[in-house]
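Only one protein chain is missing; all other protein chains are in place.
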Amino acid sequence: MSELRRPIESGVPDSTQFMHPTLVKNYGQWAWHDRPRPGVLRHVAESGETMYTIKAGTQRQMDVYTIRKLADIADEFCDGYVRFTIRSAVEFMTPVEANVQPLIDRLEAEGFPVGGTGNSVGFISHTQGWLHCDIPGTDASGVVKALMDQLVDEFKHEEMPNRVKITTSCCQINCGGQGDIAINVQHTKPPVINHELVAGVCERPAVIARCPVAAIRPALVNGKPSLEVDEKKCVCCGACYPPCPPMQINDPVNSKIAIWVGGKHSSTRSKPMFHKLVAAGIPNNAPRWPEAAEIVRNILGAYKADARAWERMGEWIERIGWPRFFELTGLPFTKYHVDNWRGGRANLNTSAHLHF
Amino acid sequence: MSELRRPIESGVPDSTQFMHPTLVKNYGQWAWHDRPRPGVLRHVAESGETMYTIKAGTQRQMDVYTIRKLADIADEFCDGYVRFTIRSAVEFMTPVEANVQPLIDRLEAEGFPVGGTGNSVGFISHTQGWLHCDIPGTDASGVVKALMDQLVDEFKHEEMPNRVKITTSCCQINCGGQGDIAINVQHTKPPVINHELVAGVCERPAVIARCPVAAIRPALVNGKPSLEVDEKKCVCCGACYPPCPPMQINDPVNSKIAIWVGGKHSSTRSKPMFHKLVAAGIPNNAPRWPEAAEIVRNILGAYKADARAWERMGEWIERIGWPRFFELTGLPFTKYHVDNWRGGRANLNTSAHLHF
Amino acid sequence: MSKKMPETPLLDQLESGPWPSFVTGLKRLATDEGKPYADYMKSLLGQLELSYETRKGYWKGGTVGVFGYGAGVIPRFSEVADKHPESSEFHTLRIMPAPGFFYDTKTLRDLCDIWAEHGSGLIALHGQSGDIMMQGCRTEQVQQAWDKINAMGFDMGGAGAGVRTAASCIGPARCEQACFDTLKAHRTVINDFTDDIHRPSLPYKMKFKFSGCANDCANATQRADVAVIGTWRDDMQVNQDEVKAKVAQLGRKEFINQVIRMCPSQALALNDDDSLDIDNKSCVRCMHCINVCTKALKPGKDRGIAILVGGKRTLKIGDLMGSVLVPFMKMDSDEDYERLLELAHNMLDFFAENALEHERTGEMIERIGVVNYLEGIGLELDVNMIAQPRTNSYVRTDGWDEEARKWNDRKTNAAE
Partner (left out) sequence: MSKKMPETPLLDQLESGPWPSFVTGLKRLATDEGKPYADYMKSLLGQLELSYETRKGYWKGGTVGVFGYGAGVIPRFSEVADKHPESSEFHTLRIMPAPGFFYDTKTLRDLCDIWAEHGSGLIALHGQSGDIMMQGCRTEQVQQAWDKINAMGFDMGGAGAGVRTAASCIGPARCEQACFDTLKAHRTVINDFTDDIHRPSLPYKMKFKFSGCANDCANATQRADVAVIGTWRDDMQVNQDEVKAKVAQLGRKEFINQVIRMCPSQALALNDDDSLDIDNKSCVRCMHCINVCTKALKPGKDRGIAILVGGKRTLKIGDLMGSVLVPFMKMDSDEDYERLLELAHNMLDFFAENALEHERTGEMIERIGVVNYLEGIGLELDVNMIAQPRTNSYVRTDGWDEEARKWNDRKTNAAE
């Protein structure tokens, strides 16, 4: 019986077996790279050998047909090897320069946009959403698709000041991580407690412990042990919901979208940055989220027009200043932008540095 | 009876009456300035008129003879006007270039070092200490005198990368403020409570409220209401001492000197900075504090040798990195340097920016 | 007698437009009549359409696993199984790919075949932590699917309060900036923690990520409890002729703007002959100038890693970034990799013993203080750990002399 088969606890496999021989041969011996055109990298090894990488977008959530199609292409042009990037783009590598254009043509023909290299808008980092997660306030695949449809030209061209890393997260937990632009769910009302369920499913001390502002108290409701939320304190973070599904935070109207900018993981030039809230109260308008997409395009447009070469979104804004960011994008500045969480003072302007 | 005379609540007098006519005439019309030599400023007005300022050091705590001597000099060279700077240096101003050298000679002859302009070490900001304050852990006038004796050449010459603002504070309250270098008292043991006195003089709730770490509790000692200190919690800040003198924090041995660097008030280039702890445990060695002076000279020497033009102390260290600062000065780096106060995380290196 | 395709007017709007459509993929599966997943996916589409209509999710968790392991399957049971019964169970198997996400096409096809047989036919390459997510599996199929995947040489990824699937940048396999072997480090560490991945019993999750340089293509600093990042200690390598070529290409003013002016530590100056004056002592190894001048500049030769600890996302106290705990370790020999592994174990053990429930490493450090954490895992203080020393006087320093002596002794020993 397969039920009794002990797993082979093999961990991760050795990558070498899956690497193109040119990579194996020049492992650790790469000398420099450039980008002959958007979507294409050329890495040259100390040995003089060259590897071309053609990068294309995918939908990440792939049906087996899509994956098999990618495999077909890899067989035809890349000696049967392919890889995916950390952002779920697909990379085809070939040492044969003559393969590059046909490969691009083929990918485009099959509906995989070629791009995402250098100073382009990369593929949006993707989370689970309504398709799979148990706590989402919105979908992820849909948001990503709707946005990438609008940003595909920016994916295919390298016309941004620097790389643009966009992320989405379908709840405030933020599995999508920090981004130059992040499109995240932001709840705007305290959870509505389903008291019927609390008694049954919730470990009350655990959920009380999760609340960052101690807004949850044990309570007797209709004679049964339940919970209550201090609505004055609650910051609508949704942290109580995963451990206690009766704390219903998701709401078709009050779970909104917020947009954040200027997150940065790299330590390149500036230190890594967290993304900063710029717009909230945006309707969770499935299936194409036009209001959110509009703001994203607006921000990207301002960045593209105004930032300097190599400035990431957050660095650009630091240079031009937040006043100018709000001016250029026309986004309203509100009291919600002013940090009032622990240590929020660090986000005040404690200097005479001013932007006019 | 004078006791019944109502004060004339006149506030601050109009400065114009005390200003040299050349200043009054060119008020708000200055065009540019330079420094013909250390200790001398030349300000040129739009009108073409020129004002020379000759700056000299004082002891701040001046006897009437010293002040009268300064007045004599001002009468002789400056038409009877003189001013003091925000750091208690004295400034003699004259529109007559021919007065400059004789004035310098006279000041030097009378024992007032001329300098403190531009990229020199300015006069040390001064607090009260044993001469007048009710809570000092050390003297201020003595520390300042002992240090300035050693730094007088740096006061008279402009050989530092930028201005150096040194401060002293005779207790942790820090009336001397932030400095490129700050020489401050740092207590190293919790207060020893004089229980006899507590009952008599101390408002217990007030002192309990002052403690930043809630280390003070009401207690009954020998049957009388007193206080006790949780020595595990106490951070030896001395904040309980001013409201409650029986909380004896000052100690001839355990009240030490600490040295801080990189404070900066200006918003010039970098935003204003707080000074950072670099050395502690230094004996409070009156009357000349040789150990503290030695460390100050060491730090100044490293800064002078290594920093670039216009870099303030803190900016220099930010560029070269703290590892190199400790290397160049040979000062030990300890766990006490690592911030563990509220928000201390902000002082960790949250990046891959490294200095080797 | 196959199930009818549900009406999906909302989802259908996600089929137009130039970007590859997941809806088209789902429909392709749903309409692949005769395949075990066809009705399954019709039902799934129905539920998803409902979510789009009502703007609510309908999955809940539960307990599903494979024999021998305590984690790796993300169980999903539908709350609307009455309306969409076939997809009432839609679990995900998290499978760890080879470091660097490399595949040959046979492997990809084999995975597809397994998933066409036992699952929904829907695979995500990859999850944000780096797993192959085989999405959509009925409880009864989970073990069989797993057995086949496992037999292929793949193992299950992390979930729950254990060590999680790691991620690494492509590193030396194709990147000239890699200062250590990210793929080897990834494999060395993760394959020694399989027990903690598969039988989670930590206070909360623990993630490792490996980036070959400060560009941090693996997002390690902010998204891993333990971020391993390549760096170098000696001077960067310069080819002044290529520098001059770059100056010529960009023009002087623009070269100054893009390179000199953007260096975060003002370590670069342009000589009057258009060669570069590099102050390697000030350089913070940020990679910027190297990125701009890929032919002219390179990391130095004395390479290794820095380790940053404590990164995580939002829950409980707000996002935390990792912070430097180890500024440099050589990563040349196998022994070096073993030392990294040993350190990783120390970190895990300390975390296991000292973290509160549902507390990440970063939060634990925030609570106990980084100095105590260092002592706990047996690491020494280093100045690179801090952005700056304390700015407040709220500290009891009566052990100063003793601590100063320790430092001085270390320095003397190091010098000997």
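Letters are used for the chains, namely A, B and C, taken in the order the chains are written, and counting of residues starts over at 1 for each.
In this section, contacts are C-beta pairs under 8 Å (C-beta built on N, C-alpha and C of every residue); 3 or more make two chains touch, one makes a residue touch a chain.
These figures come from a predicted structure and were not determined experimentally.
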What are the shown chains that the left-out chain touches? A, B, C
Among C:Lys106, C:Arg261, C:Lys301 or C:Arg405, single out the residue that touches the unshown chain. C:Arg261
Per the touch definition above, residue among A:Leu4, A:Ala109, A:Ala305 or A:Leu348 touching the missing chain: A:Leu348
Touch list for chain C against the chain that is not drawn: 251-253, 256-257, 260-262, 266, 269-272, 277, 314, 318-319, 391-394
Footprint left on chain A by the chain that the document does not show: 172, 174, 184, 186, 188-190, 212-213, 234-237, 254, 256, 258, 262, 274-278, 280-281, 308, 318-326, 332-341, 344-356
Interface with the undisplayed chain - residues on chain B: 2-15, 17-19, 23, 27-28, 30-34, 43, 51, 53, 57-68, 70-72, 74-75, 80-86, 88, 90, 93, 111-113, 125-127, 129-139, 141-142, 145-146, 148-150, 152, 172-178, 206, 209-210, 212, 237, 239, 245, 250, 252-253, 255, 265-272, 274, 284, 286-288, 308-310, 341-342
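By definition in this document, only the chains that are shown with their structure count from here on.
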Let me have the rounded angstrom distance from the C-alpha centre of chain A over to the C-alpha centre of chain B, please. 49
What is the distance in Å between the mean C-alpha positions of chain A and chain C? 13
For chain A, write out the residues touching at least two other chains, lowest number first. 267, 271-272, 342
Residues of chain C that touch at least two other chains are 214, 216, 221, 229, 264, 284, 286, 321
